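Contents: one structure, followed by commentary.
Heads up, one of the protein chains got dropped from this complex, but the rest are sitting where they should.
Each chain carries a letter (A and B) given by its place in the written order, and its residues are counted from 1.
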Amino acid sequence: MSNILETPSDRLLEAVRSLLTAKGHMTTEDIAERIRITDGGSPAQGARMVARAWTDPDYKALMLRDGTMAAEAMAIPMRGLPPLGVLEDTDEVHNLVVCTLCSCYPRAVLGYPPFWFKSAAYRARAVRDPRGLLGEWGTVLPDGMKLRVVDSTADYRWMVLPRRPTGTEGWSAEQLAAIVREGDMIGVTLPAIG
Amino acid sequence: MFAPGTQVRVKNDWPELRGPCHIRTPHYVRGETGVVVRHLGDFPNPEDLAFARPAAVRPLYHVRFDPKPFWPEGAAPDELVIEIFDHWLEAA
Partner (left out) sequence: MKDELPRALKEDAPRAMHDMGGVTKFMCDPVDTEPHALNDFDKEVDAIRQLLGMKKLMSVDEMRRAIEAIPEDQYLRMSYYQRWMRSITDNMLAKGIFTEAELRAALEQV
């Protein structure tokens, strides 16, 4: 008998969905609602946190102490999700996040993990040649900057609090949030103006 | 429990050789020595959760390594920080 697990996955989905709904484990409405909620998570959430941390020292202190509470303070739902840790970039240290074992990602604040984050190339190279890896994004760290790689192997999820770019003095939190991208909060890129 | 700053060695153990398993300690850090950054909290052991077995709650640490010696090219980061469970660590 052929291995049923090797059935084309779109057919498996149809069959498994029909069994799970027929047996009362979930409804198609549950699935649709879950998709809607998950689509609501996006890098814009994390960007709001970063922008507030750049403009509010008390919030920044909270964010570094307890990322989960800091997310909840921005009305981002965290209940039942893994704890969020925040890694602070400074003048001396740049942080880069990877999950070499799978694709652990701070989904509540950044949304679905991007394609590259899940790839074998990213997972292999981040721990062994991170500066070469950053070159894929054209990212070059200043001379003498220490590079810390965080391998997200277990129960936490990690995001980076990048450095605020120069030239943004006097900007509002909304203006600042608009320049913070997904990659800036994983450490593959640096926030830049324009 | 390990206090921050404690030197620890990751067990040089390969459960992969003993049959089906689910391990959250990357292969590249087994047998290596690092320093405990901090205790992150206590979590059910994923090695048991993966098989729906009763899972004891275990301390989880952030451990910092100098990974330059891990690979020959010298391109590794200045430091590598990894989440590692208590039962994978021994005082070094």
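Basically, contacts are C-beta pairs under 8 Å (C-beta built on N, C-alpha and C of every residue); 3 or more make two chains touch, one makes a residue touch a chain.
Just so it is clear, the model here is predicted, and its values are computed rather than measured.
One of A:94, A:128 or A:148 touches the chain omitted from the figure, and that residue is A:128. Touching the omitted chain from chain B are residues 11-14, 16-18, 20, 22-23, 26-28, 30-32, 46, 49-52, 69-71.
Chain A meets the missing chain through residues 4-7, 9-20, 23, 25-26, 30-32, 34-35, 38-39, 80, 98, 100-103, 112, 114-116, 118-129, 133, 136-137, 151, 188.
Heads up, the rule we're going with is that only the chains that are shown with their structure count from here on.
Taking each chain's centre as the average of its CA atoms, chain A and chain B sit 22 Å apart.
Within the complex formed with chain B, the residues of chain A that make contact are 83, 85, 96, 100-101, 127-132, 146-156.
Chain B makes touch with chain A in their complex at residues 24-26, 28, 40-41, 43, 46, 60, 67, 70-71, 73, 75-85.
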